[in-house]
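Missing here: one protein chain of the complex. Every other protein chain is in place.
First chain written, first letter: the chains are A and B, and each begins at residue 1.
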Amino acid sequence: MDISTQLFEGKLICLAPIDHEKDPEIESKWTHDPDYLRMLSTKPARPLSPAQVKKKYEAVEKEMDESHSNFYFTIRAHPDERLVGFIKIYWVEWTNGNGFVELGIGDPNDRGHGYGSEALHLVLRYVFAELNLYRLSVVVPEYNQPALHLFTKAGFVEEVRRREALQRDGRYWDAIHLGLLREEWETQLKGT
Amino acid sequence: MKEHLFQGELVRLKMDNPEILAKAFSRWGRDSEYGRLLDGGARQLFSAKIIQSWIEKDFEEDQGQNFFFAIHTLEGDLLIGFVSLFGIDWNHGNTWVGIGLGEREYWGQGYGTDAMRAILRYAFTELNLHRVTLGVFEYNPRAIRSYEKAGFVHEGQVRKELLKDGQRWDVLEMGILREEWQKKMKGVSK
Partner (left out) sequence: MAASIFQGELVSLVREDPEIFAKNFSRWGRDSEFIRLLDNDPARLVSVRTAKQWFEKDLEKDTLDEAFFIIHTLETDQSVGFVGLGEISWNHGEAWVGIGIGERAYWGKGYGTDAMRIILWYAFTELNLHRVSLGVFEYNPRAIRSYEKAGFVHEGRNRKQVLRDGKRWDEVHMGVLRGEWEKIYECCK
């Protein structure tokens, strides 16, 4: 890999900026699917109108611009650059070289096609070879098996289990922290 | 995750853009019977414009203490009303619920009860609250019946609190506890 290798282009998808005109309507639909929200976040799941999504996007870009410590990408599928999800890096601590990642593929029909893995693969290169971080963390609810599978396949190691940190549908669930160190990513890369 | 959290058998809980909500609220507000069933305050007529500004302000200030949903029919995806949880007392696990069906043709056909069931499921399995309270006017027997069907229990009334058309009316208070709701769900065959 060198300077000429594209950071944001994959075979199936590309990482792209937010399209403030087209994307709010699409993401609004995703938020009307409670499973999507519950897989992604611990906050109470609630549907958002396109106007609310638009405001959220504006706040996201403002934060990116002001803090330079947040990196939000839309995931768009080739060939028509259709919005299928998002991936973001946040809570970056430059002096310690660490950050968190979050990823979501909005429509269930778009899952299982490799969009998430490819987006993650691109972001890992971005994190380790462009942001020069040392480690990346992710927090996943115990009930989100597909995400656990996605991250462990990419080399993340389970590090922490916050027992009974989540309560949904009448029972408790653990919150699982996974982490990936730069040297682990480099070893993985050599292997592929 | 089992059943769809935002969906019942007749309705779906959604969120519409402020302009859409405001137009509907303004129009529904002209039906004074709807207004008087919903709210004890003296009836006033407000434009969609000002209502929209209120809605946008509320959304901006929202700190996660209120949960507002638009009620849409499953068939036809028509906006027919709203339901919301408000005044949440998190450390005690209590909330108030309010519901209104602005579209008259959908009164008395189970749409309200269905939306109430969905919001109770939300309160008890997503917000993990302990009890839901509501106030309803003595002159709204249709709603009282609907709430009884949804599992609410009569807990008391504030006597002669309202004065409408020269007559005094009570405001009834009803509540449902999480364990009561859970028992009721076990009893329901799906």
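To be clear about the criterion, contacts are C-beta pairs under 8 Å (C-beta built on N, C-alpha and C of every residue); 3 or more make two chains touch, one makes a residue touch a chain.
The structure presented is a predicted model; accordingly, all values stated were derived computationally and were not measured.
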| item | value |
| --- | --- |
| Which residue of B:A70, B:L101, B:L127 or B:A150 touches the chain not shown here | B:L127 |
| Missing-chain contacts mapped onto subunit A | 42-44, 93, 95-98, 134-135, 137, 157-167, 172, 177, 179, 181 |
| Missing-partner contacts on subunit B, residue numbers | 63-65, 88, 90-93, 126-128 |
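We adopt the following convention: only the chains that are shown with their structure count from here on.
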| item | value |
| --- | --- |
| Rounded Å distance between subunit A and subunit B, as computed from the means of their C-alpha atoms | 35 |
| In the complex, subunit B residues that touch subunit A | 1-2, 4-6, 12-18, 20, 59, 64, 67, 69, 124-128, 182 |
| Residues on subunit A engaged by subunit B in the complex (per definition of touch) | 28, 31-32, 34-35, 38, 43-52, 55, 143, 167-170 |
